[in-house]
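Excluded from the complex is one protein chain; the other protein chains are retained at their positions.
And then subunit A:
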Amino acid sequence: METSRLPLSSSIRGKLISAGYTSLSSISSVSSTDLARDVKITESEAFEILKMANQISGSSSCNGRSSSLVNGARNAWDMLNEEEALPRITTSCSDLDKILGGGISCRDVTEIGGVPGIGKTQIGIQLSVNVQIPREFGGLGGKAIYIDTEGSFMVERALQIAQACVEDMEEYTGYMHKHFKASQVQMKPRDILENIFYFRVCSYTEQIALVNHLDKFISENKDVKVVIVDSITFHFRQDFDDLAQRTRVLSEMALKFMKLAKKFSLAVVLLNQVTTKYTEGSFQLALALGDSWSHSCTNRVILYWNGDERYAYIDKSPSLPSASASYTVTGRGLRNSSSSSKRVKMM
């Protein structure tokens, strides 16, 4: 028992062990206040224990690969392995998945922006359905939170996409029946809709309150694997005279999303509008909310029209090369623009 190596009085040691603190790592991961409360000792005593525990664990494993002087630091190799193991949420459009490196990545905040009618809401609904594709089919088997600020979420459309998704899975089991005899498609479109938690917010105060509440909500619903905000912008384009304040509020919100994404390893997808930006005497198209906001998302995808086809373009990503791909919005949801490959890419 590691705790016994600490130079402590036997009474305190006994209290520690009976409170469940048997290993050094379990001690060093809590704060002194928590420790004091759990073990029923004074805070200064707890602080001393923490100091000792950190010293000992630091010296005993300084040659180990996973050593860390600062709590929580990891090396890049572990992170890479972890990241590659993370599942991605397919968009149902394999061309789009390809440029996204397999889909929308979990643990990241992805911003998707485009002109009205380009299909932002469609992508949002599609993702909230696709996140529920079971693991046997290469999905995440998670749930979705859909935060609707614009009122564009239509249940009948979600149902259409969910039906198409279930049909695609059934077709897929048809092809692979030798391997997946046991795993018949259990999901019904109704189940899919049941697992989308829908919030309608009507003002920016509600939006801020909801984002603050999300941490608690997701702790209670651990299966949530994607949070979609459609759109992050809408309430912040009205009634803000003080733009500096808006920037502060927004960056605080962005930090919260970032934290959620890391803590629960879920994907956060923020849909954004476009606006015209007045630079050097002419108007340019740009995503809304200004320059400082553009730093707050890890990935940024811009949707645009190219002739009669819809295109997605990776504007910013730390890990992906910038590329563009076409997609279409069909009755069954997002698909490749060439009509030949209609089936969802599952694996």
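The definition used in the following text is that a contact is a pair of C-beta atoms (placed from the backbone, for glycine too) under 8 Å apart; a residue touches a chain by one contact, two chains touch by 3 or more; residues count from 1.
Methods note: contacts and distances are computed from a predicted model.
Per the UniProt record, the absent chain's protein name among "dolichyl-diphosphooligosaccharide--protein glycotransferase", "AAA+ ATPase domain-containing protein", "pyridoxal kinase" or "RecA family profile 1 domain-containing protein" is "RecA family profile 1 domain-containing protein". From the options A:M79, A:V155 or A:L255, the residue with contact to the unseen chain in the full assembly is A:V155. Note on the undisplayed chain: of the listed residues A:L86, A:L210 or A:V249, the one touching it is A:L210. Which of A:I27, A:I196 or A:I314 touches the hidden chain is settled by the complete complex: it is A:I196.
Counting the whole complex, the residues of subunit A in touch with the unshown chain are 115-117, 121-122, 150-159, 190, 193-200, 202-203, 206, 209-210, 212-213, 217, 233-235, 237-240, 273-276, 278, 282-285, 288, 305, 308, 331.
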